[in-house]
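With one protein chain withheld, the remaining protein chains of the complex are depicted in position.
Up next, chain A:
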């Protein structure tokens, strides 16, 4: 008997979908447990953190751990606001600049003819598999050679060239019809004007996606704070939260560490929820040939 309909992307619920739910829901619960746990743990008062047998859910939620965390940061000499400010500066700079340079490069790689175009794109494709941590030492040496250690440049510059961002943006620009650009050329528009007035407004989903990937990379990044910075007041929130999570094994510390993880995690989540439809739109063009 021939199979009727594939059932991919169905419009409404059908009994045949139940088997997928049976598989997916327990899995989702398992995946969600650690995140639920961190939320609950962050709000537990001291006696619940100590409780034996340990309990998963919080019974009397409090902001105690949040207060402790802020107090600890204040007593350690450098206020939490300094780490936060550093993180905000670095994150916004990386997100903004990497989107600009990737979209500029993506535009010409997609819509212009010039020598070396395909080679460049091939090299970028190969660099998709680049794992910064593999060449952590030469990157460290490069940063010290440039003399930018202990400055914001050390946080920003190494993260700007994102092969994935360029790749996704270029693939997305590929589907913009050439006729649109030709029409603009006839009207006498310069390349910069075409990029600014036509390409950028049309590739908002890809920009959102590249931005979110850049955000995840830089917001969670430990490499630049650990290796390229020696002065404590140039380090980022991710670094501070991480030292907190690593060094505190005592129970009071657990509550604070949970708060720290939560603070690191929530912005990622919120941003993704806001932009998720744009991300999915971009991902449709993510094929690597």
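Here are some notes:
Throughout what follows, a contact is a pair of C-beta atoms (placed from the backbone, for glycine too) under 8 Å apart; a residue touches a chain by one contact, two chains touch by 3 or more; residues count from 1.
The definition used in the following text is that contacts and distances are computed from a predicted model.
The listed options are "ABC-2 type transport system ATP-binding protein", "PadR family transcriptional regulator", "Sugar ABC transporter permease" or "Formate dehydrogenase subunit gamma", and the UniProt record of the chain not shown names that protein "Sugar ABC transporter permease". For the options A:41, A:155 or A:235, the residue in contact with the chain missing from this view is A:41.
For the options A:76, A:92, A:231 or A:284, the residue in contact with the chain missing from this view is A:284.
The omitted chain makes contact with chain A at the following residues, 1-13, 17, 20-21, 23-25, 27-28, 31-32, 34-35, 37-38, 41, 50-54, 56, 100-102, 104-105, 107-109, 111-114, 117, 120, 124, 127-142, 146, 157-158, 160-161, 163-164, 166, 178, 181-182, 185, 191-192, 195, 213, 216, 220, 222, 227, 238, 241-242, 245-247, 249, 254, 257-258, 260-261, 264-265, 268-269, 272-273, 276, 279-280, 283-284, 286-289.
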